[in-house]
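My questions all concern the structure below.
Missing here is one protein chain; the remaining ones are kept as they sit in the complex.
Moving on to subunit A:
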Amino acid sequence: MKLYCLSGHPTLPCNVLKFKSTTIMLDCGLDMTSTLNFLPLPLVQSPRLSNLPGWSLKDGSAFLDKELKECSGHVFVDSVPEFCLPETELIDLSTVDVILISNYHCMMALPYITEHTGFTGTVYATEPTVQIGRLLMEELVNFIERVPKAQSASLWKNKDIQRLLPSPLKDAVEVSTWRRCYSMQEVNSALSKIQLVGYSQKIELFGAVQVTPLSSGYALGSSNWIIQSHYEKVSYVSGSSLLTTHPQPMDQASLKNSDVLLLTGLTQIPTANPDGMVGEFCSNLALTVRNGGNVLVPCYPSGVIYDLLECLYQYIDSAGLSNIPFYFISPVANSSLEFSQIFAEWLCHNKQSKVYLPEPPFPHAELIQTNKLKHYPSIHGDFSNDFKQPCVVFTGHPSLRFGDVVHFMELWGKSSLNTVIFTEPDFSYLEALAPYQPLAMKCIYCPIDTRLNFIQVSKLLKEVQPLHVVCPEQYTQPPPTQSHRMDLMVDCQPPAMSYRRAEVLALPFKRRYEKIEIMPELADSLVPMEIKPGISLATVSAVLHTKDNKHILQPPPRPVQPTSGKKRKQRATDDIPDCKVLKPLLSGSIPVEQFVQTLEKHGFSDIKVEDTAKGHIVLLQEAETLIQIEEDSTHIICDNDEMLRVRLRDLVLKFLQKF
C-alpha cells in the first residue's frame, strides 16, 4: 500500500492511495495562499493601486517594473492571481480510479485534476459538499473574471530572476506550476463527474474495496472516509470537529479498529479556542459600531458565517445593535443562505428538529425577514442604494486579493473608526493586509477554526486506537513559532508517520488474508473431519475463479470420459486438473511410550529410544532400523526391507488420524 502526497498544505490535502489494485485520490485541495503574492483586483478603479511604483532590481535594472509593484516595502505581482496546484508529476493522474471529497474546501482543485490530466474516473461527495463547493467555485470564478486583467506576469517566474527577488516571492515554491483560475465551463464539467453519496453508504470499488463516508462534524455534508477490504481498514480523517455547531456530529465509533488512520485537516490555530474567538468577534464588532465605525468581515460565503450570524442573532439585541444593518455581499450569498436551510438531514439534531416545527433551522432567516440582514450579489446595483453606515459587511474573499472586500478595504481603510475582523484562518492576516498599508482602520484577528485541536486528536486516537497513524509533517512537531509547545503536536504510540509534498510513503501494512467464496455445491461435497474439538478439516479440490477482485471456488469439472479420438482425450487431460486418488492426509501425534509398547507387542525387541532436539529416535537395534519421530514428520529408515518398512508404517499409522 502506497501513499502519494501531492499537497504540502495540511488542511488542503491531496493524497493518492494505492490499495488493492485501486488508485484512490483523497481530496484535492487548492492552496490559495499563493494569491497573497499578487496585487488586489479592485472592483472600482483604485488610483492608489494603479499608481504603485514598479519594482527594480538592486542594480537598477527595471525590466520587471511592469510585473512587480512595490507597496509599503512589500513587492507584489501585478497580474491575475494564480494558484498553487497539487503535484501533477508524482503519479500519472489519469490512472486515478476515484476521488473522494471530504468537504467543500477540499475540492477547489477538482477542475484542474479532472479536466487536464486525462482523469476518467468518478468523484464521490455528499450533496451539500457538491452544492456549496459549486458556490465557492462560482464565487471564485466570478471574483476573478469580473475584473479582467490583460496582463499576465511570467518573467518573474524565471528561476534565475526569482532568486533575486525579495521575500516572500523569492521563497515561493513551484511557481512554474502556478495556474490561473479555471473557468465556469471547467467547473461544470468537473462537477458533472461527481456521484452523490450519503453518510454510511457503502460504495464498492471494483469489488476490491469498499468506501464509506462518515459524518465529520466540520461543515455541512463534510465527511471522513473509511476504505476497507475484508481484512484491512484505512480511515481517512480530514477536517473534523467535535464542537456543537451546525453540522451533524462527528461519527467516531466507525473509525475504530483501523489498520491505518490518515489524519489531515486539524485546526490551523490550535491556540485559539473558537468560543473565545466568537466572544472577541462580538465584543469588537459592538465596540466599533457603537463608536460609529463600520465592521468588515472578510469571509467565505458558507461555513463559519452561518454560526457567526447565529451568534449575532442572539447578541445584537442585547448589545443594542438592533438598528445596525448587516450586509452579506457575495455573488452566491442568496444561494448560500438558502441552501443552508434546505439540507436538514445534514444538520445537527437541534436544527433538524426545527424543520419539523416547521421553522427554518438557521435563525438568519429571521434576520433577513426583519431586514436586519440584507444580502447582495455585489456592491453594484441595489446595494449602493441601500447602503447605510455604520454597518457590518460580510464579504469575500478572505485573502483580500479579489472580491468585494477589496473595495471596502480601499473605502474604509483610512479611518481608525472602522475595523476589519479576520475570522477565516486560511490566510495570514498580516500578509493579507500588506498591500493596503499604511492602514488606519483597526484590525482584529479572531480566527475561528472549529476543526480538531491536538487535545481532541489525542483523545480521539486513544478512543479509536488505530495501528498506525499517518499525518502531514507539520503535525509531528510543535509549530515553528512556538517550538516549546510540546502539546501542539500529534502524540501517539507508535509515533505517527509523517509525509510532505511530493513524497511517496510505503504504509506499514501487510495484506495477510483474502476472502474466497465456496460455491454451495462444492461446499456440499466437503466432508469435514473433526481433528480437535471445534476444529474440522476437509480437503478441497476445486477451480479458483477470480474476477473483479472476487475469488470463488467452483467444483472441478467432471472428468470427461474419453469418447473417441486421441485429440479430445488430449484436451481433457490438459483442461482438467490431475484428479488421481490422493493419499489421505494424516494428523495427530505419536506417543512414544505407547508406540514402543506396540512395537514390543508385535515382536520387536531390543528397542532403544533417544531424545533429540526435534523429537525422538526409536532404534530397533536387531532389525537395524531407525524410526525418526518429529513434530511434523516421521521417517522409517531401514535397509532394503520393504516388508519391514510397511509393517512399521502401518504401526505408525495406527496412531494417526486420516482424512
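Here is the rule we go by: contacts are C-beta pairs under 8 Å (C-beta built on N, C-alpha and C of every residue); 3 or more make two chains touch, one makes a residue touch a chain; residues count from 1.
One rule holds for everything that comes next: contacts and distances are computed from a predicted model.
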{"item": "Which of \"Translation initiation factor eIF2B subunit epsilon\", \"BRCA1-associated ATM activator 1\", \"BRISC complex subunit Abro1 isoform X2\" or \"GPI-anchor transamidase\" matches, in UniProt, the chain that is not displayed", "value": "\"BRCA1-associated ATM activator 1\""}
{"item": "Contact partner of the left-out chain, one of A:174, A:280 or A:630", "value": "A:280"}
{"item": "Identified contact with the non-displayed chain, of A:320, A:381 or A:584", "value": "A:320"}
{"item": "From A:44, A:155, A:342 or A:486, residue that would touch the chain that is not displayed", "value": "A:486"}
{"item": "Touching residue (missing chain; options A:72, A:201, A:271 or A:605)", "value": "A:271"}
{"item": "Absent chain, residues of subunit A that touch it", "value": "271-273, 276-280, 282-284, 286-287, 290-291, 311, 314-315, 317-320, 446, 482-487"}
